[in-house]
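Only a single protein chain was left out; the remaining protein chains are all shown in position.
On to chain A.
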Amino acid sequence: MAGNSEPLSPRAKLAVTAGKAAAAVSRVAGRGSGSVIGGKVALRFDPDLLARLARHLDVILVSATNGKTTTTRLLAEALRAGGPVVSNALGANMPAGITSALAGGSEARFGVIEVDEKYLAGVARDVAPKAIALLNLSRDQLDRAAETRMLAEKWREGLAGVEAIIIANADDPLITWAASSSPTVVWVAAGQAWKDDAWSCPSCGGVLQRPSEDWFCGECGFRRPTPTWALSGDHVVDPYGSAWPIQLQLPGRANKSNAAMSAAAAAAFGIDPKVALERMYSVQAVAGRYDVVTFQQRELRLLLAKNPAGWLETFSLIDGPPTPVILSVNARGADGTDTSWLWDVDYTRLAGHPIMVIGDRKLDLAVRLEVAGLQFRVCANLDEAVRSAPPGRIEAIANYTAFQDLRRRVGN
């Protein structure tokens, strides 16, 4: 059992105190929760603080293009069956935010840490995690992010010397490539709907063959590893062949996949899958995602979709026609400033839904929907879109900053 048996050094204590003071100042100044500024100040006092804080914990890192915040929440709930958990549950997933979250959990046994894709290898070196869960990799913010396959390559190089157990999605060829140089991998058939970033073999560049659920390279023999865990419909199948029901309040196939990955990861910490999955039921909205709110006497479900893979999963979970759908897209810094990715999303999936479009880039959406042959209405803002929507609960799908705008407007 971990726990804080060894006290922190005086320097580390000073760093934690300075970080907390800076966070408090930031909160008083009305500049957010202060977790990132607090972490930055603390790391300046003691650059090794993250490593020192983690030394007392059994740590698991979670990284992916999509689903890392939700999976971190599900996994934290599962591990609470075994002891207190500290986690960066608010999604501050770079080193400063992670440091700040860990500094607040001196009594914890487990650390469940979401890590931004670009920082994974570095954080893995610093905190010597017991396990790392890798969910999926796909195109995201290409105007500022690393190329997707290069990211998989960097993970592969960075994780090669890390002793952690890797819990990896065998259905994603890029994740498989990233994980397969590690000594201990638990392969999970967690599924992946989006396939368009992995048609060429990450190893040799040959064309991947993808008959039904399988995938392999016909040229070099790189292929889907045999999974020991699997998502099968509404169940998680464990390595002994027992199927455990997934019961979540969160909707959609992608969240079942997140639950399957979490169950496999929890098992690496000695938590029984039945117990782990039962505990996951308590997770409701995650940072506003999937939240159902009332606005102008109408029910809206708030759905975040940041990139083509995310939109694809979101389309599969919304209520069918004639449920009204509001789409909102921005292209501010945190979204990526290029909207070309809208054309990688198959909007014909929305045929039959009344569609209202809003957001900074509603005209890009309008052209996209027109070419997709859909009927839609361009609205000035959320209020007008809700007023224009025919009866029924409204599905509101937005990318990153557009989602924050929605939450602010509905007071969520």
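Keep this in mind: contacts are C-beta pairs under 8 Å (C-beta built on N, C-alpha and C of every residue); 3 or more make two chains touch, one makes a residue touch a chain; residues count from 1.
Criterion: contacts and distances are computed from a predicted model.
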Inset, instruction - Determine which name in "ABC transporter substrate-binding protein", "NADH-quinone oxidoreductase subunit N", "Peroxiredoxin family protein" or "Lipid II isoglutaminyl synthase (glutamine-hydrolyzing) subunit GatD" the UniProt entry assigns to the undisplayed chain of the complex. - result: "Lipid II isoglutaminyl synthase (glutamine-hydrolyzing) subunit GatD"
Inset, instruction - Check the options A:M94, A:L342 or A:A402 and report the residue that touches the missing chain. - result: A:L342
Legend entry - Of A:D196, A:D214 or A:E299, the one touching the omitted chain in the full complex: A:D196
Legend entry - Identified contact with the non-displayed chain, of A:V207, A:C220 or A:V292: A:V207
Legend entry - Contacting the left-out chain in the complete assembly, out of A:K130, A:R368 or A:R407: A:R368
Legend entry - Absent-chain interface as seen on chain A, which is shown: 139, 142-144, 147-150, 196-197, 199-200, 205, 207, 337-344, 363-364, 366-368, 370-373, 378
